[in-house]
Each structure stands twice: as C-alpha cells, then as structure tokens.
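Sharing a structure here in structure tokens format.
Just one protein chain is left out here, and the rest sit where they should.
Moving on to chain A:
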Amino acid sequence: MSRLLSRRTAHSGGAGLELIDAVPVRHPWRWVGAVVILLILVLVVQSMTTNPKFYWGTFRTYLFDVLVIQGVGWTLILTVTSMIIAIVLAILLAFMRQSDNPLFRYVSWVWVWFFRGTPVYTQLLFWGSVGALYPKIIVGVPFGPELFSWDTATVINATVAAIVGLGLNESAYLAEIFRAGLKSVDNGQMEAAEALGMRRSKVMWRIILPQAMRVIIPPTGNETIGMLKTTSLVLAVPFTLDLTFVTNALASRTFLPIPLLMVAAFWYLGITSVLMVGQYYIERHYGKGVDNVTKAPVQATAAAAAAHAKPVDPADGTTEGGRP
C-alpha cells in the first residue's frame, strides 16, 4: 500500500497528493459492435474486389483519363463560381430582408420565393433557352435608337447559363441560411455598435456578419457539397463537359456503366473531402474569440489578476455602501 502511494505521489509532482485512479466503466458491447462492423466491411471489400463485373481494370484506365480530369475541372469551376455568385447574392438578400426599407424587404422575399419555389432543372432549361427566346440583347432607348447589341448566344453561352442558373437558384437557399445567421447574433451587438455612431450597413458588415458566420458556415459547407452534386444537372442547359456527363458518355461508349460510375463517385468523394478540410479552417477562422479560446491566456489572466489585485482602500466606502 505504501509503495503504491509513493508511486502515485511521484506522478503527481511530489506534492504528497494522492490522485484518483478509478477503474473505468467497461464497455464490452462496443468491442462486439466494432468487430461486427469490421466484418461487414471486409465482406463488402472482398465482394467488390472479387466480383469481375465491377471491371476494376476499366476503372483504373479511366480514373485519370484526360476527359475525366477535365470533367473534374469543369465541375469544380461550376461549383466554385456558382457558389461565389450565390454567397454574394445571399448576403445582399439577407441584408435587404433586415433593412428598414420595405422595398428591399419585399424584393428579397419575392426573390427567395421564386428561386426556391421552382425546380433548379427548370431554371437551367430556361437559361439554356434564353438565346432562343431573345436572340439579341439590345441596350438602347425604348422605342428609340439602339445603342449596343449582342448575340445572346455569345453572351449567355452554355457555361454562363449553367453558372447563372445554379448560382441564382442557390442564392435563394443560402439567403435563408444567412438570415438565420444574422438573427442568431445578440441584439446588444447592434445596439453597442450603433451607440458608437456606426452606420447600420457598417454594423452589419463589420460586427454582425462576422459573428453570424459561425452559424452560417456549417450549413453553407453543406450546400457547397450539395452543389458539387447538383452540377450534374447542367445537362439541362445543355452543358456537356462536367464530370457526370463525361463519365456517362464514356460509359455509353464502352458499354460499361458501373466502372465509370465508380470513377465519378471516386472524384466526387475526393473533392468533398477537400472541401471538408477547407470548411474546417474557415470555421476555425470565424470561431476566433469564441470557439477556440486557448487555455494559456486564461491562466495568464488568473495570474495577472492575482498580481493586479489591489488592496481595498478602507476609506473607500463605495462598494461597501452599494452592497451592504
């Protein structure tokens, strides 16, 4: 017993303190569960590798095919640009929704109502047919002279139609996420900033939005990963260079859909993983001061507070008087 004690005190820094060394609660079923899951995993992998109908040779051939890599590139371009458009619009729409100006509030509401209320596939079809509906874009005086004109087909080509279609649709969903984020910030923040003489737009941009980002980022990451997969709908435009279209085309050429589906799935999963890493760092950035408060400064605070502690002046009746 005494030997055990001395060993423990040595561990605790020799202060003569006996640290608690309790026996933890055992969880045998967790081990059973882990074994079962591992077993299922092994079976799945085994069945996939030994089943010749997966054509893993074809999978390997096309995984880094030039067309596939280009498809990955186009899918990334569509995802990133349409999300950028959507985020910019969503910030604007969310600010408008909170504005004192009733016109802004109404416009924002109608925008969200419309773009969220119609299918993205329909919207993409529409943007693909703008050229047929309006062959020329003309800037000029109504019923007067024509100043500039362009062929619609050159301005709104398939790429632009796909990006605009995806971006506008997504902006409506993101606007609601941003609105929820802005509402999550304590009203006292707005009051404090306004009391300092800051204009409302500045308060929103510098004080409210950065704090709202903590709430906004996780669902926006969700939407971005959703968008990555939604880009496969751009065949409605028709846009024919994205990953899903390319792998489908290759599949119908080779008559082997399964390995090419696997190729597409591999890349979607890969990009999603990269996006998740990015989201982690963005979350960390906007969590500063709130989520990731480091331990060290807190300890320093305590130490400094002790050092700072002023002896109470006995002649100072303020605190005693106020709090008897």
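A few remarks follow.
FYI, a residue touches a chain if its C-beta (ideal position, glycine included) is under 8 Å from a C-beta of that chain, and two chains touch if they have at least 3 such contacts; residues count from 1.
What we mean here is this: contacts and distances are computed from a predicted model.
For the chain that is left out, the UniProt protein name among "Sulfurtransferase", "ABC-type polar-amino-acid transporter", "Potassium-transporting ATPase potassium-binding subunit" or "Fe-S cluster assembly protein SufB" is "ABC-type polar-amino-acid transporter".
Annotation: of A:60, A:202 or A:284, A:202 touches the absent chain (contact as defined above). For chain A, the residues touching the chain absent from view are 100, 186, 188-189, 191-200, 202, 206-207, 210-211, 286, 288-290, 293, 297-298, 301, 304-305, 308, 310, 312, 316-324.
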